[in-house]
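A single protein chain has been omitted; all remaining protein chains appear in their positions.
Note that the chains are named A and B in the order they appear, and that numbering of residues resets to 1 at the start of each chain.
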Amino acid sequence: MLAYAIKRLLLAALVLLTVAAIVFGVTNSAMDPARGIAGAEALPTDVEAIRHQFGLDRPVPERFVIWLAAASVGDFGNSFALRDESVIGLIATALPVTLTLAVAALAITLLVGVPLGVLAALRPNSLTDRLCLMLAVSGQAMPSFWFALVLIVVFGVDLGWLPTSGVDEWRGFVLPSVALAYYAMPIVMRVIRGAMLDVLEADYMRTARAKGLRAGRRLLRHALRNAIVPLVGLIAVQFGFLLGGSVVIETVFALPGIGYLAWQSIGRGDLPVLQAIVLMIYAAYVVLTLAADLASVALDPRIRLR
Amino acid sequence: MSVSIVQSGPARRKHRILKHGGLIFGAFVLGLVVAVSLAAPLLAPYDTAAQDLFHRRSPPIWHDWLFGGHRATWAHPLGTDKVGRDYLSRLMYGGRISLLIGLSAACVSGVIGTTLGLVAGYFRGWWDMAVNFAVTTRLSLPVVLVALVVVSVYGNSLPILVAVIGLLAWDRFAVVSRSLALQASQRDYVVAARALGCSVPHILLREILPNLAAPLIVIATLEMANAILFEAALSFLGLGVPPPLPAWGLMLAEAKEDIFFNSWMIFQPGLLLFLLVLSINMLGDGLRDLNASARR
Partner (left out) sequence: MSDPLLEVCGLSVELSGPPPVRPVQSVDLVVHAGETLCVVGESGCGKSLTALALMGLLPAGMRRDATTLRLAGEDLLGASANRLNDLLGDRMAMIFQDPMTALNPVLTIGEQLEEVWRRHRPAAPKAGRERALLLLERVGVPAAAARLLQFPHQLSGGLRQRVMIAMALMCDPVLLIADEPTTALDVTIQAQTLHVLATLRREFGAGMILVTHDLGVVARIADRVAVMYAGQIVETAPAAALFATPRHPYTRGLLGAIAVPGRQRPRERLSTIPGSVPAPTDAVRGCLFAARCPEVQPACTAAPVMPRDAGAGHFVRCVRA
């Protein structure tokens, strides 16, 4: 058990280094933020001075090691674009927005996807099943940003029910969460449907009937309890995807989250912020997959960490 | 306890059509889009860059039908954008862009992924570990962010777009071809080929790869759909296809600016994107079902 955990951590660290190196290498070798920092009217000598001050004249690998060393103790420095703001501060402000969005989207996904999947499995090949299938198929084909735009037009512009940008109130999260959820829901629904179909045919369901257990209890305690096991890993992956893919939705709805921050950083050549964000998203991914594994073990007693 | 139910001839044919309805629908719609896109030079009434400033922001005919008003004109049946470019023509040519990028990116990722997977599955050992590591790394990358970074750094020409999308989407190819190659390399026909002294490239390409063709085609269709969505998202953010090319994602970005007074603009490009991706997905699903039933 301990050996397994160590092996996983080592692998995660190795992947982290690779990911960081890729992103660092790509951004630093071609972007030149010195010009942006110095300003439009700076003289070439000023730009050179800035470059030296920020260590941008050193070779890329050396800069990578320096940055990595600082990052490992939590020092990410200050933003290039907003020089008084620390990178960590900027991320800390933006993170709650993205987290709220991702959690809300995940909640919608589960609250809609799981019951629909169960319903579809209970009545296979019925009208309900086909409707759910159509919902799933259309969700997977829908460009999320187009769906977001449609939602804005229908609910924001024409009906005026919901705000279309900003996060001044909780209602500003409704449309973005729905837009995000619509893309993740189909796969959840399909997985639950497939898992339930398998489970409902299992012998232990017949045993439950033979014991006289009522339908509701059989469904929840016996069937669903087995069917959600494959869902746990999926949820972790989807959550990570929601975190990393929120760029588009945040830009459409002008939500000041991590995705929007990353988007702005790319535009401004704000490398420290960008690098820190990539690192953070990866760390979240590692934590999520680990949590998913632990949850799987908790849910299915047959799984034991090797 | 199995008792087979015998169906009459016509009932069986109807059953089979219904079962493959998705496949037929997908193939039909996709074929339509491809045909119109290819024939765009013949069918498009206007040049995609031609600006008809007199008819700027003219709504499409269906908009007048639904909501009343007389602003639409048959000269531009699907409306015009903010500088008067004809939507019908731009949408037709836009199909070319989506299809081109989707297909090319799927090919690039297919070649990369299949090669990696074949190597990992056939040689195993260190090769397998290396490819596994590559796949894990790829899965850990925040794909959209990386694509945005690369495009903003290296410029957004079509070849770069195809390369970026292709380099970020090969993982499913690799995983599937790896497991299939693993299985295949233990089959007798591969062992026999090795015993006969066939060279490794021969074994990989002529013995193993043909057996992977069917599932890989299914994956290719689904990855093509993903690539199209990906490119549209990048274009929408302004870091995809460069304007003034008539990419559907770009049109949506422009439409967003007019969303409060000309909200109709967002519907057409998005709907086409949706239908195209939908048809490819249904085609892919249908092919996958065909595969599964053929193997049974």
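Everything below uses one rule, namely that contacts are C-beta pairs under 8 Å (C-beta built on N, C-alpha and C of every residue); 3 or more make two chains touch, one makes a residue touch a chain.
What you see is a predicted model, and the numbers here were worked out from it, not measured in a lab.
Considering the whole complex, the residue from A:Val229, A:Met280 or A:Ala295 that touches the absent chain is A:Val229. When the omitted chain is restored, the residue from A:Gln53, A:Ser126 or A:Thr207 that touches it is A:Thr207. Chain A residues in contact with the hidden partner, per the touch definition given at the top, are 202-204, 206-214, 217, 221-222, 225-226, 229, 299-302.
The working rule: only the chains that are shown with their structure count from here on.
For the pair chain A and chain B, the distance between C-alpha centroids works out to 23 Å.
On chain A, the positions that touch chain B within their shared complex are 11, 14-16, 18-19, 22-23, 26-27, 30-31, 137-138, 140-146, 149-150, 152-153, 157-158, 244-245, 247-248, 251-252, 262-263, 266-267, 274, 277-278, 281-282, 285-286. Across the complex, chain B meets chain A through its residues 22, 133, 136-137, 140-146, 148-150, 152-154, 225, 229, 232-233, 236-237, 239, 252, 255-256, 259-260, 263, 266-267, 269-270, 273-274, 277-278, 281-282, 285.
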